[in-house]
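Quick one: structure below, then a few questions.
With one protein chain removed, the remaining protein chains of the complex are shown where they sit.
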């Protein structure tokens, strides 16, 4: 099919990459090995390659501790990371953008793939495919349990095919490899660094999310706007038996905040969510707790609702601190927007998907099941410039749900993705030529 | 006994007064009838009489609404209040001080009696003595359920005897009739008006409090310092179904405050208490509550502890208001101090009580059972000036506990009180003459 | 227009009734005067009239105290209530159903009107139309501030026209006058008494709700299912200073419940609401609160969501009681369902409204703005039997919002309602004849 020629070993190559990435998973802002390998490969293929602060702004959300970043850096060095690229990523600026220009004029099309893994201990059960085949995580306690290993591999596969079909390219194609999607941290910094400023067509994607193999969702809506907040109440410790009055109880402030955060009223303009997911407080049973740390998130169906919930949450945190004479500090460690896929681009993706090998059902538009995605920053930025953006779901058989220790995908989805994306490029070119 | 001659109809007269006051009970700052009758009687007896703003400072705590004060004023007019005195008490300045000077030099001795009743509906049961005899409250819903009717009557009885024994008086005797003891509101304003500035010996008292008839406690300690706080959270109403986000929920602020107030830590330096006694909030089931009103109190065994609890309480109220975007307003509507009875004066009272008719047991010093008393403002003021102060308990048989709808006392205690107080005056004179 | 002849004094008559009902407003389950006048009029017109337990089941929600019912009964007697009917309503069974049978066969059509007023003090401002004209509420503190006076009047107006056009009636027409719609209390009992068991077409309605005069909404959706709950925590009183440990604090239980009720999680299957609208607790500042009374409500967009919120709320109440050693008792004092208007009947109403005099815009279907309505019990019962049901909104100019002390309507809406309902009857007859 189509104008792009796909080498026969293409699928095999993607599988190799995916399993390699799976073996050496790296959490957000520490993807030194993954990102440097991607940069190296893109360079080999003839892409113009940008990494580090060229594609990630100084201000980033949810950056791990310096110690952890440094340790991951060392580990990456020992596991085959490319030092030349890694040096440009010191401190965790682990984004990569590969750009290729066709000989003819044309639009700028961007594909976005995310690269980060999760703090999950991968199962040791022999029936778990990565364990059976031998590509289970070697970074104990870190796991690709969301499919970003597949995303990265497909990104490289797509790059390879494009490089081999340079004559077919009109205008510019950018392949964006984003760090730190988990916790919705990385996209905002890449947008701020300008990586989608020139993009006319933006294509984001995810594998799985409950859709069966053979199903393609051409456009996704219903992303919830969200902020991820780390809040710390700092009080004063005191012996709880001898001098309770000398303490300022950070845990009481936190408990009050937790209840009142969950009690923030619903909003008539749409769905909202709030969750205090973790709490860690106190140093000992008989000490008035001097610190309490909360990880929470707010969500809203639209910016009005989300901004309401977010502001209420901050008020609650501040009031709770005051109630107990404690000090509040908080940080926004992640954020994503709402976004709506562009109808015209959905049609192009759907058209392309329908004729892709292995596709059984194409759903034009559906709601995003998993809550929030920071590709929305890129989508809305492109749309605000007048460009089109969509976010596709490529169904695949899952061994267990996302973020589960037994998560695994069916790699057969790779060729469906590549076919759909190549077909979409063709559709865009057709559309552009019509317009002229 | 003694140097003071007591007329034979003295007890009878006190009983008559007590039952009259019982029939027309008046709550704090509305004792127009009671106070004006007392003023009239004192004047008839030859006392120098001060009322109104001469004995009550402008700033008062816990004053009822203007409407209620006005209505009580009208009622008092209809029930035999003396208009000439009432006019000086307009607005609720219902204190009275009677002063009598002996021909010889001597100390200034003050007795303090309180006059106010409670918002309690007196029982209609025929076995209730006031009902049986016919002096049950005619001010429906207001009742002398703490014995202040007896206090006022005894104060007048004492005044009568003193007036009839003018030759025996050395120096000055002041009889202080205080409004608004319930809720510990009135004493502070009388102190601020200067009524105890010249007092050398201060004698406060209460009937009942659990002690049996025939028992006299010569001195009381363990008064808890307290403040009474009225707090209002003001939010914004909204239809709870249609637009919950438009509301600012005053009841949630109150609920948060209530829990956190009770969670104020104990203090290692002594006993503390906190109680939110009442809450009234909201206008309807389907409206986000726009207001919540709390009546609370803090207490502490000493000023360090009490000041700690009080300040924490204010912080909690302020923080809770902030949490929910509501406005807090609060008023201190009552206050009392800690106080310790003076050893030397206890001894004199005890000596006098031991030889009083009908006394079976004299306890020199005990702890105050009922919590707080604002006579403490007078006691500590006198002590700070170098004077002596004590607070005595005169046991009597109670039909039911204080503040109960069936509360009643045995009037046989009246002669014990009068004997003890007259004897104490004699003891003081002896002591003074020894000193010279 | 149409087959029904409308007498020239018809509008005038409805206005007279409306103002009369407005002058003597009666809250839910106490509509003795209103209901007995309606019954009397229906009887005069030749309707078969049912009242009392024939149309209201024994089990009712949210019934006022016996004292209040008795007092309202006496008041109604003095204000022109018809004793013969009132006697059948003793205890507050204040429903009325009038039935008229045509000579020809045909369907059973039911119209439902509600009769109850609210506990609101009507404004005395002279600019308030009812005050100006002289039909302001004579039942001080009770007010028709939602338009049910208009509903009742229109119901009688419709009955009059139908009685005068008996020849035009095919089958049966029932006019249901429901008590206690406020707080969604009355409809369930009328359904349980069987009043809509035989109904083929059900037509409910409301005036106002924000729609302008001239606008008719032919069908309404989005009613939230709801339950209204009265919850009481019973604790043990104790002196808060002297023996706090003897108390069981009902207010702390309530405060805990209030926070946790509002913190019940959102549901992914739809909109939910919860509101604790009022709280009243405690007897005095220095007493551990022995009782706390909450009025709350839960709502849900569908029965799954609502049942979830309702059950969570009960768990929270029970747990909070246990936490503080208090006893919980609660009552369901109101309930309504979700409901969707039937498309086919919407079309008939819309068709009829379009040609009614004074109608400028017809909106086929919209969402219910005010939250919940217990006509939904009747609607879903009729639909479950295979019948059709709709709920129309007749816009009118409002002097102030519903439940406001200055609420007033433009009576010009009366003729629009009558025209639309008569036209709808014709449409139904056309439809029925088509079907045969």
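For clarity, chains are labelled A, B and C in written order, and residue numbers in each chain start from 1.
What we mean here is this: a residue touches a chain if its C-beta (ideal position, glycine included) is under 8 Å from a C-beta of that chain, and two chains touch if they have at least 3 such contacts.
In this text, all values refer to a predicted model and were calculated from it rather than measured experimentally.
Contact with the chain not shown here comes from a single listed residue; of C:223, C:308, C:407 or C:421, that residue is C:308. Within the complete assembly, C:260 is the residue of C:123, C:152 or C:260 that touches the hidden chain.
Between the chain not shown and the residues C:15, C:90, C:242 or C:363, the one that touches is C:242. Residue A:299 is the one among A:112, A:174, A:266 or A:299 that touches the chain not shown. Across A:275, A:302, A:366 or A:385, the residue that sits in touch with the chain not pictured is A:275. Which of B:10, B:94, B:123 or B:260 touches the hidden chain is settled by the complete complex: it is B:260. Within the complete assembly, residues 242-245, 247, 249, 252, 256-257, 259-260, 263, 265-269, 288, 308, 312, 315-316, 318-325 of subunit C touch the chain that is not shown. Looking at subunit A, the residues touching the absent chain are 183, 224, 226, 228, 239-242, 244, 249, 251-252, 254-256, 258-259, 262, 273, 275-289, 292, 295-297, 299, 369-372. Interface residues of subunit B facing the missing partner chain: 259-260, 262-263, 265-266, 271-273.
Here is the rule we use: only the chains that are shown with their structure count from here on.
Listing every chain that touches subunit A and subunit C alike gives B.
At the far end from subunit B, in terms of centres built from Cα atoms, lies A. When each chain is reduced to the mean of its CA atoms, the one lying nearest the mean of all protein CA atoms is C.
Inter-chain spacing, taken between the CA centroids of subunit B and subunit C, is 52 Å. Averaged Cα coordinates give subunit A a centre that lies 69 Å from the centre of subunit B.
Touching of two or more other chains is recorded for residues 259, 262, 273 of subunit C.
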